[in-house]
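One protein chain is absent from this view; the other protein chains keep their places.
After this line comes chain A, so read on.
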Amino acid sequence: MATEAFEEIAETFEFLDDWEDRYAHVIDMGREMDPLDDAFKVPATKVDGCASQVWLVPQVEGGVFTFKGASDAMIVSGLIAILRALYNGLSVEDVQRVDARAEFERLGLNDHLSAQRSNGLRAMIERIRSVTA
């Protein structure tokens, strides 16, 4: 269960052997992401449980889920970009079927998903799952 956009990212990551290159790519994806308008950075869109500041603006239109997001940390911004590739354009039913852990494992980034990591990736996924439930 993965979108074309995510498959493209996964293909790129296959060529990135060491963590420095993978991180550099994550950071680049964060940089290239459209900035989130400051008007959206409000308490309602803020995701708790993140060590850095994270905002997530979800939208469900005609049963199709999309979201925009931002973080003041660059690695986390990149993780948001990956999450957007993973989820955007899916039906709300398909969002529930995504195994985010398995998908991040394909990228060699699964260490970001452990329970005690405070980067907020899990909290973001929980938010995405709850708004589409």
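Keep this in mind: a residue touches a chain if its C-beta (ideal position, glycine included) is under 8 Å from a C-beta of that chain, and two chains touch if they have at least 3 such contacts; residues count from 1.
As a convention for this text, contacts and distances are computed from a predicted model.
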item	value
Chain not displayed: protein name in its UniProt record ("Acetyl-coenzyme A carboxylase carboxyl transferase subunit beta", "Cysteine desulfurase", "NADH-quinone oxidoreductase subunit L" or "ABC transporter permease")	"Cysteine desulfurase"
Hidden-chain contact residue, picked from the options A:9, A:56, A:76 or A:124	A:76
Of A:3, A:52, A:66 or A:88, the residue in touch with the unshown chain	A:52
Touch list for chain A against the chain that is not drawn	19-20, 23-24, 27, 51-52, 71-76, 118-119
